[in-house]
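Left out: one protein chain. Kept in place: all the others.
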Amino acid sequence: MAMTATGVHHRSYTSELRLRATRAEYVRLALMGVLLVVVPFVLDNYWMSIANTILIAIIGAVGLNILVGYTGQISLGQGGFLAVGAYTSVILSDRMGLPTPLAIALAVVMTAVVGTFFGLPGLRLKGLYLAIATLASQQIIEFLIRRDYGDFLTGGLGYINVERLGFLGFQVGGRDVFERQWYVILAVLAVLSVVAARNIFRTGLGRSFMAVRDQDIAAEAIGVNLTRAKLTAFAVSSGFVGLAGALTAHYSEVVSWEKFTLEVSILYLAMIIVGGLGSIAGAVYGAIFMTLLPVVIRNVANALESVVPFLGSQLPAVQNATFGLVIILFLIIEPRGLNRLWERIKEYFRFWPFRY
Amino acid sequence: MLTRAYQHSLNGSSRPEGLPLLEVDDISLRFGGVKALTNVSFTVTQGHVHAIIGPNGAGKSSLLNCISGIYHPQEGQIRLHTGGGQDFRGKDVQEGQHLLTQLPSYKVARLGVARSFQNIELFSHLSVLENLMLGRHIHMRHSVLASMLWFGPARKQEIEHRHLVEEVIDLLQLQSYRHKPVGALAYGIQKRVELGRALCIQPALLLLDEPMAGMNAEEKEDMARYILDVHELAGVSVVLIEHDMNVVMDISDRVSVLDFGKLIADGTPDEVKADPAVIEAYLGSDTEDDEVKDAERRMQERTDV
Amino acid sequence: GSDGGGGGDDAAPIKIGIIADLTGATGDVGSPYNEGMLAYIDHINAEGGIEGRMIEADSNDYAYEVPQAEDLYRQYVNDGVVAIQGWGTGDTEALSSRVASDELPFMSGSFAETLTDPEEAPYNFVVAPTYSDQMRVALNWINEDSGGSGEVAVFHNDSPFGQAPVADGEAWIEEQGYDLGYQAYPMPGGQQNYVGLLSQAQSQGAKYIVIQNVASPAALVAKDIADQGLDMKIVCLNWCANELFITTAGEEAAEGHMLIQPFAPLVAEKEGHEVINTYLEEEGIDPATIGTSWVQGWYVMHVMAEGIREAIASGDGEVDGPAIREALETMGEIDTGGVVGDGTVEFSAESHRGSTGTGVYMAEGGQMVEVEAGATP
Amino acid sequence: MSTLVAVLAYGLADGAILALAALGFVLIYKATSVINFAQGEFLLVGAYMFYTAFVVMGLPLLAAVVVGVVVATIIGVLVERLILRPMIGESPISIIMVTIGLSSLLRAVVQMFYGTSPKSMPKILPTGSVNILGATVPLNRLLVILVAAVVLTAFTIFFRRSRHGIAMRAVADDQQAAMTMGISVRRIFAMAWALAGVSALIAGVLLADISAVDQNLAAFGLLVFPVVILGGLDSVPGTIVGGIIIGLLKQATASYWDPGLATVIPYVVLVLILLVKPYGLFGETRIERV
Partner (left out) sequence: MSTEPVPAGTVLAGGVPAGAGPAMLTLNNVEVIYDDVILVLRGLSLQVPEGKIVALLGSNGAGKSTTLKAVSGLLPSEHGEVTDGSITFAGQDITRMDAAERVKQGMSLCMEGRHVFEHLTIAENLVAGAYTQKAGASSAEVLDEVYTFFPKLADMRNRVAGYLSGGEQQMLAIGRALMARPKLLMLDEPSLGLAPLLVQEIFGYIQRLNAETGLTVLVIEQNARRALEVADHGYIMEQGRIVLEGPAAELRENPDVKEFYLGLGDEGSRKSYRDVKHYKRRKRWL
């Protein structure tokens, strides 16, 4: 972000405020658009399902990054917030009979509200203390939905089966078209989410979040209402997360507490850290990377199983070990994540062949 | 007051020159057993550069923190007066007063009290431009939906406020650093950015905590010039903490002296530098400032006679 | 991709997907269960397959993580399997509506009563008596043992799996008019002791503790009872009713506790064990290393294979999900040589409850000793 | 009454082990400002190391303890050297993530070598029980309390008495300045991690002795968080108080209320405490001066 390509001269503030300026940037944007469109034509259903998982993860990771990366409020409560979005949307749509899009929208609002509530400790707590307080909210939410006091959520079943998504007379189809239809819905929502998040951070609202992160006393001294900024960040972030949660529910067609555990929180945290804190692009890279990682490991292990039988018999352990190792190596090599790595590569080529 | 070719006034106060702007009324501040301030009172007049000096640990920064709402004194009041003249749009503004001692610091900032810090407190990962735009925070609306949409009000607002920010950039000659992350800038430039961020608030009162510490002679001259520009061209009232007596004597209209949390002198620079209590507590007998020596000598003569 | 039925042409192998827990929270029983299934497939392929068609099973570990199970499921669907063997209650439930819409028969290690209702879960089949039926049998036994009155504490895994039989048990006492006190206590995971639970059971005055959980926590309860010298009898259902419970608790601590186990362990020497013993002998495996869960896996797979056999035999060669489902519902009794419940498993279009009978065992001298075979509620 | 005694004995024993586990965590935090999410895995690794020495290699108890301590030290130092040192100066959250990665790695490695089924290990502590006020209390719980108390006291004295205590805190505050005082930051870091490894080993072995050598040991580690937050992230006495409170609270909730709830009660308490005392009971307030 800090770097502007040499040779770009803006004639007006309007042009300077654009997200993209150079030809290369437009080309890259176009390539990404083409990629998005081409995907459903080349992948089989299984890989489409992974693409869909990635798209949902992108929305969730972007949301989490707003809170953690941009506002500096470390959160381990992602799983809980995903759950709020999922349960709300499903209860509203399937049990109360609201149209699904409306239910999802209300789920977003509901998660924002709950997120704001759990953000309250963030007003007094800082840094690691807050991180651990959010760990507590994760455990508490997880316990509550798992216990389901009064069978309020699942009616004693422990899980909710979700009807196949349909809205405005449109109905997602069966096995053959299921993944592709979902892909279109999710791709649109993911792109909108990413753009909305980027927009936040070129306006005063986003800047105030970053100010809180960098130096909260100074932020207050220039008139930023810390309480409001932090709670807004929690709300906005949770809104995205709630959307991701609701989509998870409707896409996987079942909601149960096991999808929203601490591991999920950690996975999302890994996404934004490996991708790059405080960068929307980073959240996207991270979501892609961390979702693909176990899948790729499994495929590699399966392919190599005949040569190294150990890989197959110990697959989850191998997956976890690789997960851990990748995170460690990654952060040691480039603590600022994939996004930074990408920027470094770009810089390298721009200044190539000069070293300085 | 509009000056030079600038379209915006940086002065956020609508008070006519010469009237009291800030009244510190008998405040006391304690941290546990430590008395940082004891019964301090003084008045800052609109249009003045008001210096606060005193030995280390005298409570100068604490006083500034009290004014800007970061600390809340246990006793006493700090009042900010507004109105009584015309604002920068030329409208008459009713006279009013605000009790700063009860406000959180962001509300104080909203009244137009801007400040810089002793140890630079910039938003180090943001660019100079973003830091300055943050100075406009209190003048902007921050709707979540509009921000997400960008096109429309959000964009319009960004551009609108950018004009004033550019004028500040111009005034402080920060053009070449606009897009640099402030964390990577030289110390002197960072100090200037911090001044700029405060100016973007369009302050009614500007509080500066040791803006020239750690600078060499030439950089001090620059900084002094910037402060004077802000004061003279934009008409902003300034409260300044500074240890370099040459600077203080040269640019301030009035000086308050603190020692051990108590106000030991308050007057014009000339009065203060000749005050024996000040000399003993702060300046030392063999100060480097020739003018102080002069004043001392004169006083000596007077008492001899 | 090849997302059709997968059984189109005659010679092609029949694909089955297995979602197994080898290393997760329930890996202690999941792992032998999986081995049992694979052994059965090995066995049947060695005999020339089902009606000449080989079974190709793809088994993957999901470590008891629901999201992993979903990922595997999608992969299997994409690979064109015709039926799926799952494992836990969580993933079985998570997938039940998906398997219904994808029309894939699904059996699993989850014996929850909700899965037996074809209205709710049209493609799920429960081979063994449900957790609820096991609970009923346990209560019948307790009623008898206690001489008609007593207090029962139910310790259950704090999850849908654990809760499954709790309410049904209480209803059963009411229905039968037993004079039994009944209290349920969730067992949190990862504990170092269950003394807190036991002292609550103690204040209830419970002499019987029904446990619906896996072996290690149940064994911990047994140890704590022994440590504290309490006079309580454990009645383990299914997943802790096995030799793992006995070995983990230790012979002494386990002594005298009761085990409700629908699948007869090898030591019970049923007729249906012969085929297993022959197989083990050929493979050179010591039967002493084969636990109850292994047998469970073998016979659950046997039931599925019989369904496939019937689908091939009765159909026009088309083996797909709906055909297998129909075969299972209409084929009548499937013989298990006395291993499952009262010996046979039977489904119908109205009920996917395969059996209601279960064995009752007692831990004696470190062994499972049969007390009653084919007990039904 | 007898329930109360049992609650006390079992709660204190759990609390004592928690305090030991938390001690390592706090040492690391104090010296290096690292939040170690792998503390539970340190327990796990410690217990399995000891199991290997004691059962697999069949060493006598004392030798097994020595082997365990040596290996734990080496692991602690290696982790510091290979993983955390390159991260010096990075943001706290990146460092948190590294330790999360480490926890995943350690657990997976243990699983690869030892599988997931519990290992049986002969009891080290005597298994008898004593009768206290009408309650049967196993001897091993009492001994656990005793051993933990001795170890914790030893650690506390070490830090009170030696200049390493101050050096550690100095390093935590400002590494560069500490270097200019001639304090070897590397040595202090290595020391903190090694000590954490050793205290985790002791906790892990005690825990394994009263339960079993299995993967659950790592899950126990998560409870370290409520403990340290309660006591204050950087307070050694805080770990003791926090450990005891959490241990007792859990046991009491399980005995008198709802055992399921006992798993979240520590977190509820944690949130409540933080709302009243944002730095725990004994934690150092973060200093913010402008």
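To keep things simple, chains are lettered A, B, C and D as they appear, and every chain counts its residues starting from 1.
Definition applied: a residue touches a chain if its C-beta (ideal position, glycine included) is under 8 Å from a C-beta of that chain, and two chains touch if they have at least 3 such contacts.
Fair warning: this is a prediction, and the values are worked out from it, not measured in the lab.
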Pick from B:D92, B:E160, B:D250 or B:D270: which residue touches the chain that isn't shown? B:D250
From D:I88, D:L143 or D:L248, residue that would touch the chain that is not displayed: D:I88
Quickly run down the residues of chain B that touch the omitted chain. 31, 34, 53-58, 61-62, 118-119, 173, 186-188, 210, 213-222, 224-225, 228, 243, 245-247, 250-251, 281-284, 286-290
Suppose we count only contacts with the excluded chain; which residues of chain D make the list? 88-89, 163, 166-167, 169-170, 172-185, 187, 284, 287, 289
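One rule holds in what follows: only the chains that are shown with their structure count from here on.
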Give me the ID of the chain with the smallest distance between its Cα centroid and the all-protein Cα centroid. A
If you average the CA atoms of chain B and of chain C, how many Å lie between those two points? 76
Between chain A and chain B, what's the gap in Å when you average each chain's C-alpha atoms? 43
Centroid distance [mean C-alpha coordinates] between chain D and chain B, Å: 50
On chain A, where are the residues touching two or more other chains? 147, 217-218, 221, 314, 316-317
Pull out every residue in chain B that's touching 2 or more other chains. 70, 117, 121
Chain D to chain C touching residues, read off their complex: 3, 6-7, 10, 14, 111, 115-118, 120, 127, 129, 136, 138, 207, 210-212, 214, 216, 219-220, 250-256, 258-260, 262-263
For chain A, which residues are in contact with chain B within the complex? 1-2, 4, 13-14, 17, 196-197, 199-200, 202-208, 210-211, 213-215, 217-226, 232, 235-236, 278
Which of the residues in chain C come into contact with chain D in the complex? 22-24, 27-28, 31, 158, 185-197, 199-200, 202-203, 216, 220, 227-229, 247-248
